[in-house]
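Apart from one protein chain that is not included, each protein chain of the complex appears where it belongs.
Naming follows writing order (A, B, C, D and E), and every chain is counted from residue 1.
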Amino acid sequence: MRIAVINPNTTEAMTEAIGVAAARAAAPGTTILARQATRGPEAIEGPFDGALCLPGLLQAIRGAEAEGADAHVIACFDDTGLDAARALSERPVLGVGEAAMHLASLVSQQFCIVTTLSRSVPTLRQNVRRYGFADRCPQILASDIPVLELHRPESGAREKLAAMILAARDRGAEAAVLGCAGMADFAASLTEDLGLPVIDGVDAAVRLAETLVGAGHRPSKIGGWARPARVALLDAF
Amino acid sequence: MRIAVINPNTTEAMTEAIGVAAARAAAPGTTILARQATRGPEAIEGPFDGALCLPGLLQAIRGAEAEGADAHVIACFDDTGLDAARALSERPVLGVGEAAMHLASLVSQQFCIVTTLSRSVPTLRQNVRRYGFADRCPQILASDIPVLELHRPESGAREKLAAMILAARDRGAEAAVLGCAGMADFAASLTEDLGLPVIDGVDAAVRLAETLVGAGHRPSKIGGWARPARVALLDAF
Amino acid sequence: MRIAVINPNTTEAMTEAIGVAAARAAAPGTTILARQATRGPEAIEGPFDGALCLPGLLQAIRGAEAEGADAHVIACFDDTGLDAARALSERPVLGVGEAAMHLASLVSQQFCIVTTLSRSVPTLRQNVRRYGFADRCPQILASDIPVLELHRPESGAREKLAAMILAARDRGAEAAVLGCAGMADFAASLTEDLGLPVIDGVDAAVRLAETLVGAGHRPSKIGGWARPARVALLDAF
Amino acid sequence: MRIAVINPNTTEAMTEAIGVAAARAAAPGTTILARQATRGPEAIEGPFDGALCLPGLLQAIRGAEAEGADAHVIACFDDTGLDAARALSERPVLGVGEAAMHLASLVSQQFCIVTTLSRSVPTLRQNVRRYGFADRCPQILASDIPVLELHRPESGAREKLAAMILAARDRGAEAAVLGCAGMADFAASLTEDLGLPVIDGVDAAVRLAETLVGAGHRPSKIGGWARPARVALLDAF
Amino acid sequence: MRIAVINPNTTEAMTEAIGVAAARAAAPGTTILARQATRGPEAIEGPFDGALCLPGLLQAIRGAEAEGADAHVIACFDDTGLDAARALSERPVLGVGEAAMHLASLVSQQFCIVTTLSRSVPTLRQNVRRYGFADRCPQILASDIPVLELHRPESGAREKLAAMILAARDRGAEAAVLGCAGMADFAASLTEDLGLPVIDGVDAAVRLAETLVGAGHRPSKIGGWARPARVALLDAF
Partner (left out) sequence: MRIAVINPNTTEAMTEAIGVAAARAAAPGTTILARQATRGPEAIEGPFDGALCLPGLLQAIRGAEAEGADAHVIACFDDTGLDAARALSERPVLGVGEAAMHLASLVSQQFCIVTTLSRSVPTLRQNVRRYGFADRCPQILASDIPVLELHRPESGAREKLAAMILAARDRGAEAAVLGCAGMADFAASLTEDLGLPVIDGVDAAVRLAETLVGAGHRPSKIGGWARPARVALLDAF
């Protein structure tokens, strides 16, 4: 099985890191195609970047499909372009935010999301409502740790995340979703240290993509995801 | 006052028609700048088109801002790109769908939306929920009349719309929103014939744009619409 | 165009102040008719006052209609009598609370309301839900500053409001609605000082009334606002 | 125990009929005080009548309190004036619509409301949402049988109601609430004939009033129902 | 009238205490049958206990019905087994949690629940949503006072509860529901001391059971509570 993991921004280091995380999640028989937009923003920070990454993201999905991808993962916690991608593709498409929330709701009655930027919170709030998890996820918290700081031990990022999750737990959260791909490496150790499920989206999405491919479920073409009339337009970007 | 009315597709005839409708709505001192995307889909039919029109739409907004626009109207009933545009601009930005729903909720307790394509209904349903009008607007109906047929008298389009609205009224609708720019010309006569408010989005959005400009209200830069870091990226498309 | 701004209480000084605020908001061609109930409570503090002001309020609307009013504004943030007024009148009727919330939802994704009395909060919470803004407006805050203190510089009222709005911003509010006519004078300067939209209801309602009159939209007479059978009863009060 | 049952309209025959129904519901030790507004509309048909009955309704409540009433029932299915009455009184106050819905939700998972006038439906829909029963009561149906026809056997009113309830049952209703005092006499026989609970509001409200009095529960004076400052204003009407 | 009050756990002392509380609530002509499960958990602490008590609970209901019970009260604040009991019985069945919430919503616009164990909060949150009171009851608070400590004066339990309710009041609660049968004795004095309604579930449920019996309302057998085919299975446990 081939799962394309599409980084919607143009930063190659991030694509590589996402590819590594995806490969760690993949089943033995699964090949990960780590791909990225060839144009557009180098990071997705808010809805403007989320809009401008879309041509590159959709081109990458089409390209991966030509490579034989059986499913696609949009590797941005905002799940930008999810509907467009599901209209474009006949294959399962998963957003990493969406995937993490679904798994969190299967192992907790209430969970929190811990993300980096405050400006992402309103988009996540919209997504949480749209997916149906508003009652499950009343706490969406921004750490305001710069992404690049996440992995410098002296930044104390991991400790700060741990403290945020524990505070959320005291207000009712029973699990935590990490709202930034850069936090993926912390998931396992935070789960163990904090004593509650801590869920990374890339991991969740790759696994759910395998699940949907295995089950043979594809996006319904009844309704909003009907095949678009103007796919060729992608060539113009 | 200058109100830019941005057609997010590339069909000039539609831009002109929208410009005429906008001018009809505008106050005496208002100049309408009817602008359009210079690249992207020639019509917005579903979320794939809605995604690919965004670079052109955002470029047009930036261009209109350079021309001195005091506010922007996104002239697509799907309100595509609304968050991105509000992040990009310091000026009020209105979607025509959103605008029509706000006015409908001020003159009725329940309203329906009558649109053309079935594939647009899920996007409109998402928007209705997001804006807070789910209880107000339980009926979103697709006529499946091709847009080009709307104005051919022998197509019976106006009669078909009237019948749909009356049926919606019998199920509780007290007003109707026309979910397609091509229906704008019918609004006044349907209002009169059917005895209930029938609201066109371009008209509503131009008037609400004037309202916001007059009041001095601009999109909040706290949260998701904070000014993006990579505006210059628009030049690359 | 003539916009009647109806103070539902009997305090003339308040009617005058509201008239001044309304005139400031009105377009050049608009005449403001500042009118008031001739009987009933001298202030609307809670639902009992909200009930007893209704005969006077409805009489004043009928009177204004006889003077040629094209629309009516109910100048009480509780929006008391809104349905009754829309049933009585063939003209647009706007509540100042409702109007402010609609504009706030066009320039922010989340807003707060800052009002004076704690006892008003439950009524505002009901209104927020009814209008569809429950997700948009999770914070309704009472300053418990007496209305008469609002404009005495030594009361520190403006500073207290500013502090409340900033605290609300830290909990997610991106804009603020002033829930008391007496706060109207602070809107512009708070907007500037705090860096987020601060919205006054009288201003919002006058502008939206002009919008609806300009667009020719009137309250639907299908459903709950059907013309009442016993209008003459107003003479008996 | 004394339960005041207040007819908010001025039609004495209706007050008598309500008094009879209330007496039938009352426990042996309970005295029913059937009272009515001395001024205002002779029937409550929509929100305009609902507004104009309030001074008379509140005066009647104050009068009943002077007679020693231990609780009050507002005998109009719209529950008009409920918040004002709870602010005015230190005693339990129940609306007949509210009471019927509470009991219906204790003996069914979904119920319908069958009322007379279409124009009442939007107000009932608001009430259903406000009380929290929106999921429980998705069907609010108007028979459009004139109230005066209800009891003329040749009108077929009872049969029409039965048919409406059965149709609602086929769409999921497991119980029915009668949304008009004039239908009270049908409740018992419809329950038996249709094989599902059919609930009358006057009956429900009198019993719940006894329940609250017995339990010693009174309307909270924290919040919106705090004692009003201007009770004496009632003398002016 | 005979009201069976069923303690779903096997602790006789608790059955007795519940019986005393129920008898205090009962009307003069009512006989309380205090019954309990003869097998199963000795306390209901979370959903596992809530599941294992069900055979005993349902047997006790069947037994009480054979004794002529006219209605049943499930005396556990989690309302465990409510749907099963309503399917089993032709008589009204009330949960004490449900009953307390209904009465609280008739004497306040917002109320809180104060319970003992944190692990009960998610179940109560589910119940609050299911009954329709999510907007009414945003605060569900756990005291984490061990049940056995509740009545030892030196534990300070009553003071701790009072402090929690006052804190909830400052966040908007206008009434309080006691979420543990062991707190019943505090209801009256807390009501008086704190100046807001404090409601005990056993008291509420007994009174509502009398109300439903008096009114002749029984659980609808249309839908999920249809009479089960395998009642005899109860003998096997």
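Everything that follows uses one rule, which is that a residue touches a chain if its C-beta (ideal position, glycine included) is under 8 Å from a C-beta of that chain, and two chains touch if they have at least 3 such contacts.
Keep in mind that what you see is a predicted model, and the values were worked out from it rather than measured.
> Tell me the shown chains the invisible chain touches, ordered by label.
Within the full complex, the chain not displayed touches A, B, D, E.
> Pick out the residues on chain A that sit against the missing chain.
Considering the whole complex, chain A reaches the absent chain at 25, 27, 92, 94, 98, 102-103, 105-110, 131-136, 169, 172-175, 188, 191, 195-197, 199, 203-204, 207-208, 210-212, 214-225.
> In the whole complex, what residues of chain D lie against the chain that is missing from view?
109-110, 135, 172, 174
> Considering the entire assembly, which residues of chain E contact the chain that has been omitted?
Answer for chain E: residues 39-42, 45-52, 54-55, 58, 81, 83-84, 86-88, 118-123, 126, 129-130, 223-226, 228-231, 233-234, 236-237 touch the chain left out.
Rule of thumb we're sticking to: only the chains that are shown with their structure count from here on.
> Show me the overlap between the contact partners of chain D and those of chain E.
C
> Any idea how many Å lie between the Cα centroids of chain B and chain D?
43
> Would you mind pulling out the distance in Å between where the CA atoms of chain A average out and where those of chain D do?
52
> What whole-Å value do you get for the distance between chain A and chain B if each is reduced to the mean of its CA atoms?
30
> On chain D, where are the residues touching two or more other chains?
In chain D, the residues touching two or more other chains are 121-122, 126, 129, 134, 223-225.
> What graph shape do the protein chains here make by touch: line, ring, star, complete or other?
Per interface graph, the chains form some other shape.
> Which chains are in touch, pair by pair?
Final set of chain pairs in contact is A-B, A-C, A-E, B-C, B-D, C-D, C-E, D-E.
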